[in-house]
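Remarks on the structure that follows.
All protein chains but one are shown in place.
Chain nomenclature is as follows: A, B and C, assigned in order of appearance, with residue numbering initiated at 1 for each chain independently.
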């Protein structure tokens, strides 16, 4: 996966790539690198197979735009909630049901800030980062439609 | 640590004890055991040392009440947000700065439910589960005072 | 009736014990507190400001007006600070 190289304490780390990531190790490493933080929130999105006929999920993105769109969102979250750090990992390419699609992690002195920043990041990643999901089902491929509630969720920030 | 033994899918798992836990492994194991979930949220509370003079944090609890108080809170969260599962781990005894005090993890089909349930659990664990924290500082021991905003946070549920 | 009384955190420290058994006719938690206050200086200090205390009757959170009929255990402690 490509990495922004990190910018030390307080920085946002963003990785977008087609390899799997280790949710446990990423969460533990992130938490261990947050001096001064009292609260760490991690979120992971998993490939769901509600109808039981999903072969795979394919994620397309706009490579030249993805990194900077996410970095801008993460930078805003960091500043707004005084985060000690935040992490965004998002996969692209083909994923199997049950696999982790992406994760965010946030850390702050108190839990309200860490939770709010993680939810903010998720709301923006859902609707403002250039990713598109296609489900490969037994009945054929289907582009995932944006949900009205995801767009509406942005209004709270 | 004592364990309720688990009750399979959809169940709450609660562990209270004086041993350290592995945040990464717990998060990964939890996420892997949530069929049907699209969203996993993990929260960890860490020992902060804001003034730089904290030797240790001591956590006392009411053993006969703790497990059932947490199980009741977790059961309510599971029912209210349709969780595929939830996990609560809380340490007691002596902890060093930087160590993880506790964690919760929640999983649901969509992220709004997983986030809300995790925040609900945290709000109740903060103010309604029988734990008391004492800071052992260079200047002497200090019982941590409950924060007014933690009590106020309960009103939103 | 016999009631097991338990103390936690700074309430325990002020009383100087984590538990004791009392023989009481108190009808409510508040009436029990009034009796306990007279037991020692430590008890008086622990119960000086009941607004700073929380109570559990038989391991369930309760108010100071909770009846004690049938109760076996009453616990006193400061507001909880878990998480």
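In this section, a residue touches a chain if its C-beta (ideal position, glycine included) is under 8 Å from a C-beta of that chain, and two chains touch if they have at least 3 such contacts.
Please read these numbers as outputs of a predicted model, since none were measured by experiment.
Relative to the complete complex, which of the depicted chains are touched by the chain excluded from display?
A
Among A:79, A:96 or A:146, single out the residue that touches the unshown chain.
Selected residue, touching the omitted chain: A:146.
So that we can see where the missing chain sits, which residues of chain A does it touch?
Counting over the whole complex, chain A touches the hidden chain at residues 45, 60-62, 64-65, 68, 90, 101-102, 122, 125-134, 143-146, 151.
As a convention for this text, only the chains that are shown with their structure count from here on.
What is the graph distance from chain A to chain C, where chains are linked when they touch?
Tracing touching chains, the least step count from chain A to chain C comes to 2.
Of all the chains shown, whose C-alpha centre falls nearest the centre of every protein C-alpha atom combined?
The most central chain here turns out to be B.
From the centre of chain A, which other chain's Cα mean sits the farthest off?
Result for the farthest chain: C.
Please report how many Å separate the Cα centroid of chain A from that of chain C, as a whole number.
48
Return the distance between the CA-based centres of chain B and chain C, expressed in whole Å.
The computed centroid separation for chain B versus chain C comes out at 26 Å.
Roughly how far is chain A from chain B, centre to centre by C-alpha average, rounded to an integer in Å?
23
Can you list the residues of chain A that touch 2 or more other chains?
111
Please list all residues of chain C that touch 2 or more other chains.
Where chain C meets two or more other chains at a single residue, that happens at 83.
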